[in-house]
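Please read the structure below before turning to the comments.
All protein chains but one are shown at their positions in the complex.
Letters A and B mark the chains in the order given here, with residues in each chain numbered from 1 onward.
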Amino acid sequence: MRILVCVKRVPAPGSRINVTPDGDAVDTAHLGFTTSPHEECAVEEAVQIAEQHDGEVTVLTLGPAESEEQLRYAASVGAHNLVLIPITEVDWDPQRTASALTTAISGIEAADGTFDLILFGNESADTGGFQVGIRVAHALGRPVVNGIKGIDLADGAASARREIDGGFEVYEVPMPAVLGIKEGINLPRYPTMKGRLASKKAEVSATAVEAAAGGQTRVRLHRPLEQVSETVILGTGPEAAPAVVDLLEELGVLS
Amino acid sequence: MSEFPNRANVVVIGAGIVGSCLVGHLARLGWTDMVLVDKGPLPNPGGSTGHASNFIFPVDHNKEMALLGEQSANQFRDMDLSVDSGGIEVARTEERMEELRRRMTSARAWGIEAHLLSPAEVGELVPFVNDDVILGGFYCPTVSVVDSLETGTTMRREAIETAGCQVLANTEVLDIETIEGAGGAATVSAVVTDKGTISTEYVVIACGVWSNRIANMAGATIPLVPTVHQMADVGPIDILAETNNEIGYPIVRDMDSFCYERQSSGSMEVGSYGHRAILHHPDEIPSNEEAALSPTEMPFTPDDFDDQMEQAIELMDMLGEAEIRYAINGLLSLTPDGMPCLGETTEVRNLWSAAAVWVKEGPGMAQVVAEWMTYGYPRVIDAHGADVSRFYEGERSDEHIWSRADESFIKTYGIVHPQEQWAGRRNIEVGPYFSRQQDLDAMFFQARTWERPQWFGSNADLVERYGLEERPVEWDNRWWSPITVGEHLNLRENCGLVDLSAFQVYELEGPGAVAFADMLAVNKIDVAVGRSIYTPWLTPDGGFHSDLTMMRMGEDTVRIVTGVFDGGRDEFWVRKYMPTDGSVTFRNITRQVTTLGLWGPNAPAVLGQLTDHDLSQHGSPYGAIVPVQLDCGGSKVDASLFRISYVGDTGWEIYTDWDNGPALWDAVMAAGADLGIRPTGGGVYGTSGRLEKGYRLMGAELESEYNPLEAGLARPKVKAADFIGKEAYLAAREIGDPEVLMTVLTVEDQTDSHGRQRFMQGGNEPILMPDGNRIVDSHGRSSRVTSAGFGPSVGKHLLMAYLPRELAVPGTDLQVMYMNDLYPVTVASTGAVFDADDTRMKS
Partner (left out) sequence: MSLLVLCDHDRGTLDEASLEALTFGRSLAATAGITCEAVVIGAGADTATALLAAHGAQRVHLADHDVLTDYGPEAWGETLTQLVRSIGATAVTACGTDRGNEVLAHVAARLDEPFVANCTDIDPGDAWTMTRVQWGGSLLEDATLDAGTRVVSVAHHAVEPSPAEEPGEGLVVPFTPDLRAEVARTVVKDRVVLTQGITLATSPVVVGGGRGVGSEDGFAQLEDLAGVLGGVVGCSRAVTNNGWRPHSDQVGQTGTRIAPDIYIAAGISGAIQHWVGAMAAENILAVNTDGEANMVAKAGYAVIGDLHKVIPAITEEIARRRG
């Protein structure tokens, strides 16, 4: 079982995200970085599948050289192979990213064999383009379903569950397949101290890939206008209950 | 939400452990109209308190830190927000084992229960420690873990309930406004916040890592830098979870990997002081909104932690499989000298600092500042080492603060010798003889910013001449040389020239100068022109603030000469109390005046070659200042000869203009060439010469906890003029004989348990009764070594210590503990052990 997980290095901001003065990017001067949460779950899912099916997990990222930190984190929680497509720009647009990933994946598969599963996060935490995994799947001619919160493997097919309002849909996807993973599919493990130390020694293979820019171009980032509202304090402690219930009546939710 | 306060008596900025405890303590001392402001939410506004490891190891070599730590631990206990977990410092090296023995000694000094453990005994207390990698442990059962946030809440509540303190969270200070107060001094007037402006009499900055930035708003400085201390919470771990409490096992400090392992419920917090120094400018700290966690929980940089992680696993196998659930680059405050920043800022009146204080000292330090604001000086303990006015200009720049923090971070768990010198930021202030001293291979010790020769390599021949030896144990020999003994013996035999350029020299001038000088000093300053007065300055409570020399230079001119370690505090004390009516002006003339000390039996013969002035006790009497012209290589140099001695032999402090210094040095050295003159270092001036004469040193023997009677510096009569501390001083005299007296003791046998000769360093080693019991007076003051050094002319190692009066009798046999061994000592004197009647000095 060969599994590939594509991850993205994203900033870990607080409740206010600052933008650089020129509006080009998130101001990351004082921020740490992490793996996009959906993708962190995808790595965990891949590692669990690999543990159950004697598999091998490769993690691939397209990003600045520092993205090695996220690859090593993946190694510290059980990924086996780490591949970096280094870029120098802040971000590549989704078409360009998908094109580069497709090239890189084809290259790896040509050398080492086809991936039975390729996992993406449903969308990245920062730019939220909702498309890279689907574009890659299309380019590779593989089936793809997004929003996956459960995977069972049997007889060369992935039974994938997708959460909908009030339940879930089940897809039977023949492998090789591509799945877009959503947070909640699992609770990702934390790295152990030994895992962290071992990951320091893991090899990261870097593959430079060129790809043409797509048609979506960032002009600038900005923060939405904040709605300044006065909070109405209904009271302190349990004595506030009548005021609360008055409010609920007023809003018509007490019917 | 209550109305925004437009007026207050005092605004405390920062609601962490310090600010919150401060309003509580101020309330207890009767303060009202207080406002506590913090830019963050409560109870955790996002400063260092919020991520503190919250444990207190009560043993510290430093007296202020040890006693305030203990004081704080007791306040946490009194609030029932503390649990005694116990704690063990483990050693992986023999050098560390020796340090643990030194800690045993400090534990005894402060009366803290402590035990040296074998590896197996460590294993009994903490079964998951791999006892193969350790040589032993230092166990302290009263190590405690506290709830700092709840303590802050409790103290705030007390201030709110008893003193109506108003607490404004989520309120950011944008500016501190000042006005030109009496005498032209910038004085606090208002605090500007994003919610409004509060006009106020007093402002206290308790802003932790942000303190310097906030102080800068008012034009003041609080020299500290936000510094990263990494920590990781790893778990869950079954053996820890099974204790079913916050902490069930003693905290382990793995000193040689600069790490600690502290149970936190079911997981282990691994904290490190072993990584590279990671410093931040306050502007780099994100706001509460911008921070992923809190502002002072900065993004973890794992590469810096890996070495510590490996060592942690080495010590505790189980940590290898534990998951890293939370890891931060936590910020804390470091200062240039490792001590806190307390007291009124020097630049702005009524602007106070309560900064660079960790949780372990928080409540105690808050009490210190509250008392300081209330009584004019702290009562709970002398805090001169933490006084923010101790810093000179050269210690307040970012360059200096960063360099010191960069060098000292690794010393947090390090083994730091009492004499240890800094590697960086040297030669900030040097005397006019510096290049000459370099040519003489001087070993320089830095006193705050000033370089002073401790001994001269060029005098190495004296070692042979006097048959001297190195000390057998490296620790005793470190930062020491037998040359210093040679310089001492040569001074006693011939004479020595001592560079005293680091003296801090001030001049008060004007019609009110003498009266003001008298207000500062215990002894009478209104004496004949040309006389000098050695005098204490007291705190309002009658303890020592300073100990220095004042000189009546003219009708309306008084010169103040004080030691380099105390210059900052003394200058601030003068400025703080100076009349605001313009009748006195203050000048710091340190860099205009240089001083050379020339002492020894040949000193008069040497100086006599440069002047025709009568240098006998008649023409240049002891304690008098006479203006002369000295013949320096053909040119006449104006100088003042001040006949005095701090080393016990006759001679002078020679004052001249800074620029004349080199010519004077050359002339004196040439004149003394055939009379055995040698350049002589601080080892003689500050230690061996001084100790043989039993002279007290400010900051060592003299502290605000002791008064002139106890120090043996009281004169028969008290002057009529008023002075600061007079009332308390009179009351102490009224009581009669003091409870303790300063003494000099001789070590009767320096042989340790390994048969080696040892030399106590003067680092608070406890003086004990023959039965081993501690000696503690009714105020809780323990008898401990305040200064120590070898007395070459008496052939014994000398110690100074306060002893209860009944023990302060020559011939009394006692013991001293050093590195956990006991040595017999005998009380030699309450005065000098060499030339007790001052024949050599005054003949």
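Here, a residue touches a chain if its C-beta (ideal position, glycine included) is under 8 Å from a C-beta of that chain, and two chains touch if they have at least 3 such contacts.
Just so you know, these numbers come straight off a predicted model, no measurement behind them.
Checked against the full complex, the candidates A:Ala29, A:Val90, A:Ala206 or A:Leu248 give a single residue touching the omitted chain, namely A:Leu248. Screening A:Ser67, A:Gln95 or A:Thr192 against the full complex identifies A:Gln95 as the residue touching the chain left out. Even with one chain removed from view, subunit B keeps its contact list with that chain: residues 1, 41-43, 169-170. Summarising the interface, subunit A meets the missing chain with residues 13-17, 19, 26, 37-38, 93-95, 98, 122-123, 125-131, 134-135, 137-139, 143-147, 161-174, 180, 182-184, 187, 214-224, 229, 231-245, 247-248, 251-254.
Throughout what follows, only the chains that are shown with their structure count from here on.
Here the spacing of subunit A and subunit B, counted between their Cα centres, is 54 Å. Of all residues in subunit A, only 12-18, 29-33, 69, 189-194, 196-197, 200, 233 touch subunit B in the complex they form.
Note for the complex: subunit B touches subunit A at residues 1, 234, 284-293, 298-300, 302, 306, 309-310, 312-313, 319-325.
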